[in-house]
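Before I ask anything, here is the structure I am working with.
Here the complex is missing a single protein chain, while all its other protein chains stay put.
The block that comes next holds chain A.
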Amino acid sequence: MSVLRAQLRSRAANGHAAFLPQIRKLVFEFCTSWPSSHPTRAFLLNSLQPLARANPHVEIVVKERIHKEPIVRGLYVNGRDKVISLKQLEPTGIRKKVDLLLDSSGAKIKPLKSRPVESSTESPRGIWSGLHAPRPNL
């Protein structure tokens, strides 16, 4: 079994030195006339700019989706996208869904077959989060 040059590659280790956030784009789609989009419009007018400034790695797009319910779509570097309906959500609820998209990796949610481990003691070293790891400051 020889070593073939075209097959020589390395495997990703995101977060070992530098962390690449997996979300690349957020698209907000809302209706300009229907009342169901009113909380979304309020969110876009008030909270969107600070959100964009706090997350410069995300490209934020605002689109019109006339006579339809409002949605937010997150696009990820693995090519997948996640769509969440913002119907019947107030700005705080919308913010929660947006945070969900920002934190996600874009991978498909696989249901766990086994029960996750529940511990009564705290983890001694803390739980690692790539989003809170030091970014490469170049």
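Of note:
We adopt the following convention: a residue touches a chain if its C-beta (ideal position, glycine included) is under 8 Å from a C-beta of that chain, and two chains touch if they have at least 3 such contacts; residues count from 1.
Assume contacts and distances are computed from a predicted model.
Its UniProt record calls the unshown chain "Large ribosomal subunit protein mL44", which is the correct pick from "N-acetylglucosamine-6-phosphate deacetylase", "Large ribosomal subunit protein mL44", "M-phase phosphoprotein 6" or "GST C-terminal domain-containing protein".
Within the full complex, the residue among A:35, A:79 or A:116 touching the omitted chain is A:79. Although one chain is not displayed, its contacts with chain A can still be listed: residues 1-3, 5-14, 16-18, 20-21, 24-25, 56-61, 77, 79, 135-138.
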